[in-house]
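The complex appears here minus one protein chain, its other protein chains still in place.
Letters A and B mark the chains as written, and numbering starts fresh at 1 in each.
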Amino acid sequence: MREKSKIAKGPLEKKLNRTGWMFVSGASALIIVFTFYPVVDALRLAFMSGKGNQLSFAGMGNFQRMLQDETLKKAFFNTFLYLIIQVPIMLILGLIIASMLQNKDLRFKGLFRTAIFLPCITSSVAYALVLKTIFANEGLFNTLLTKCGLISEPILWLNDAFWSKMLIIIVITWRWTGYNAMFYIAGLQNIEPSIYEAADLDGAGSLQKMRYITAPLLRPVILFTSITSTIGTLQLFDEVKNITNGGPANATITISGYIYNVCFSYVSEFGYASAIALVVVIIIAILSALQMRVGDKE
Amino acid sequence: MRIRKLLALLLAAAAALCLPACGGSTSGSNAGKTADESKTEITAWAWDDNFNVKALRLAKERYEAEHPDVTLTVISQSLNDVVQKLNTAFAAESYDGLPNIVLIEDYRVGGYLDVFPGSLRDLSSIINADDWMPYKLSAFTRDGKIYGVPFDSAVCGMFYRVDFLEQAGYTGEDLNNITWSEYIEIGKKVKEATGVSMLEQTSGDLTLMKILMQSAGTWYVNEDNTSLNIAGNPVIKEAMQVYKDLMDAGIVMNFPGWDEKVRGIQNGDLATIVDGCWISATIKTAEDQSGKWALKPIPRMDHVEGAVNASNVGGSSWYVVDKVANADVAENFLKETFASDTGFLNELVNEIGLFSSHKSDGSFTNYEAQDAFFGNQKIWEDFAAWAELVPQVPYGINTYNIDDIVEEELQTVLQGGDIDAALSAIESRAAQIGQIG
Partner (left out) sequence: MGKTKKKVILAIEYVFLCFVSFLCAFPFLWMIIGATNTSSDVMRNKMTFGSALWNNLQTLLQPEKGFVTGLSNTIITTVVTTLLSLLVCSLAGYSFTMYRSQKREKLFNILLLTMMIPFSSIMVPLYRMFAQMNKIPVLKLVGLNTLGAMILPSVSTAFLIFFFRQNAKSFSKELAEAARIDGLGEWAIFFKIFFPVMRSTFATGAIVSFMNSWNNYLWPLLVAQSPQVRTLPMVLSALGQSYTADYGALMTAIVIATLPSALVYFLMQKEFVAGMTGAVK
């Protein structure tokens, strides 16, 4: 038997290798055509300027324009504000929820888990429109706060530069916390309960357990969720488009929203939009590298 | 097992839906209801069910009665969708799925005409320039060729609540041909006496700025339709000041969107509405306020020479997308309806409150109708008279893009920033917008 397999190994391995390539070919080809090629094309377009299809080579013109573009600066500022405030809140909340659901004395776990994951089944446009009605000036939320005596004037969630940003943050947190909590719940299930039992015996409190057991063991999952959330926030579009449409006075506009406007809402400027897109890719690459650095260090 | 069942279910559902829907998805522009082979199908897009879509449906009835071999499919899309679809389709030179006839705002059409030449058909042969107000035609005339058929023109007026004004001690006479500073003074009194706001401001909507600019015959660009005319433009400067004075006076109510604005009107939150004539239809939805409203000319800018008590805001026109099959039929449709049928246009005055910017030639008998809602005032006769006064301005191609910049800079002015600096900032930012070619 042994001899046989040895003889067969050469051709078999070749055959398996061929199958291996065959199996990956479909997925790879699709990604190359529909992601890599566009990236390369964006690289080319980023150095062109003009309207519609009347494009001409512009050198660094688009990048110089970006430096002076106040709306773009606003879009970057808003996007990073969402990133810096919303992502940590969401991830920490997700972690807290997940670790609470680990408590073996807790009942109705399935029910809680289902409820918390519920927002993830809604489409971005759908939940944006629903929450928009709740947060309307004379909407349910303002009415409730007024009745409770917490505010005397309705909060202008859609009119005010500050509150409209807060609304966007609230809305995305609602939608994505459960999603991230799911990853943590799954990750926690891979941690041996005996580790916690040992910690209990040593008299560790829940915060200590979080700090010394949960966080380190979940590190890869946390890293993964923080990278995907970062990317998700950097391409935020649907919610803002359907709740505030970037307003008031571009107070909530995101980078994706601005790229969309430049291309499809004003008279199309594909070159400039591509230049912005390119900068976003570079920023994400840097951020992800940083996150991995930090993630690996601890 | 569950998965397999679910997959089977999904597949079955997909298969059931696939047949009709796939058919629709590939048949392109003329996909519509099943019709006789012999019928020519054309499609038209518009965006307001109670206004321009309704007008299309009425035109369809008339035209199809005369031409039994033609079917017009009317499709209602949101304005944003229409804009985005045209932008994407023209840029891609992909005309599948585009309609034959499309309604485009006058502020926006310049972009399509200049950036995507050849997309929209030259309609000079079906339109008689002498029949229409010149300020309307200029938006879509290039090198003497006329590319559109006027639909509505939004001559502006000041609608006001007679009862609120009376409570503050004003009669209609006091509101005739006033200036903005007089308007603000009246507004303060009205607010004091009734607690009601004089005016509204909807976020993301620079209606007032555009009313002010056109009332003084200026725009963001010069006559050449390209070079900017913002920094140091005395009209825009004063317009900013008017905005600031209005806000400082505390007589403006803010609405986050169109919906809230409509509800505000219906709730009786506003003492006046300065807007295009089409807003009358919205005002009239508040049936309980019948008889309480009346109409006067808009206020005039105080310190600008040549400023008049008349303006125009928005307005749209019909266009034929040249590369979509059956463009000839579409052209003929427009020719026989909106371009020449004054009887039909006169009927639309009653049906939808249309002011078409067609010169009065005796056929618009409905302009003379008294409207009980507006205290038996002949509002359309007034609008027609004011339309003669509206200055002609070049809209350029970037109005909405510049609007967004103006809205941002306006915020700094409202917070006490210097207006001249704001105007320079707007001009330098607008100068960065890409040029054609």
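The rule is simple: contacts are C-beta pairs under 8 Å (C-beta built on N, C-alpha and C of every residue); 3 or more make two chains touch, one makes a residue touch a chain.
Predicted, not measured: the structure shown is a model, and the values here were computed from it.
Novice: Tell me where the left-out chain touches subunit B, residue by residue.
Specialist: Interface residues of subunit B facing the absent chain: 2-3, 6-7, 10-11, 13-14, 17-18, 20-22, 24-29, 31, 47-51, 74-78, 80-81, 84-85, 88-89, 91-94, 96-98, 258-259, 262-263.
Novice: Write the list of subunit A residues that the hidden chain touches.
Specialist: Residues touching the hidden chain, for subunit A, are 16-17, 19-21, 23-24, 26-28, 30-31, 34-39, 41-42, 45, 93, 96-97, 100-101, 103, 105-106, 111-127, 129-134, 136, 138-140, 143, 174, 178, 182-183, 185-187, 189-190, 200, 203, 205-206, 220-221, 224, 227-228, 231, 234-235, 237-238, 241-242, 255-256, 259-260, 263-264, 270, 273-274, 277-278, 280-281, 284-285, 288.
As a working rule, only the chains that are shown with their structure count from here on.
Novice: Taking each chain's centre as its mean C-alpha position, how far apart are subunit A and subunit B in Å?
Specialist: It comes to 38 Å between the two C-alpha centres.
Novice: Residue numbers of subunit B touching subunit A in their complex, please.
Specialist: 80, 83-84, 87-88, 90-91, 93, 111, 115-116, 203-204, 254-257, 260, 397-398, 400-401, 404-405, 407-408, 410-411, 425, 428-429, 432-437
Novice: With touch defined as at the start, can you tell me which subunit A residues reach subunit B in the complex?
Specialist: So the residues of subunit A touching subunit B come out as 49-54, 56, 65, 68-71, 74, 136-137, 156, 158-159, 161, 245, 247-250, 261, 263-272.
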